[in-house]
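Below is one structure; the comments refer to it alone.
The other protein chains are all here in position, but one chain of the complex has been omitted.
On to chain A.
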């Protein structure tokens, strides 16, 4: 038998392929390495990210699902909870004890109950409702709070960029 992490990732991949959640596509980059995934997330409707298709990279640790994976958008993103290099900062991706912003309760941290699907759904809802209390990208958080118009302009450009439409 293969390692438990591999078996779990395979099971999740199968599950995601059989019952894909709306607006989310995810799978290993190549089938020889199940610990690197690629995901495509469509921007939630009715938000400034609507219409965009955002590619991201998921990196799983060898002891998955005991430790959380890392997620990083591979396109340009401008969002209060995404670092400027694309890394996603949400509480379910943080193992208990690792709290970069110092505000998360352990109840919303990573646990083996979480899955790729839940992570991606959380990211979709994060895109819809940024948490400007914890600024991974302080500029974006400030702009989100103070001048929503400007924020929307920037994200609109990003959406166009991901779709390959010139601004």
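Throughout what follows, a residue touches a chain if its C-beta (ideal position, glycine included) is under 8 Å from a C-beta of that chain, and two chains touch if they have at least 3 such contacts; residues count from 1.
One rule holds for everything that comes next: contacts and distances are computed from a predicted model.
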Omitted chain, identified by the protein name its UniProt record gives, among "BBSome complex member BBS2", "RING-type E3 ubiquitin transferase", "ATP synthase subunit f, mitochondrial" or "Multifunctional methyltransferase subunit TRM112": "RING-type E3 ubiquitin transferase"
Touching the absent chain when the full complex is considered, from A:47, A:72 or A:111: A:111
Residues in chain A touching the chain absent from view: 1-8, 10-12, 15, 31-35, 62-63, 65-66, 95-96, 106-107, 111-113, 115
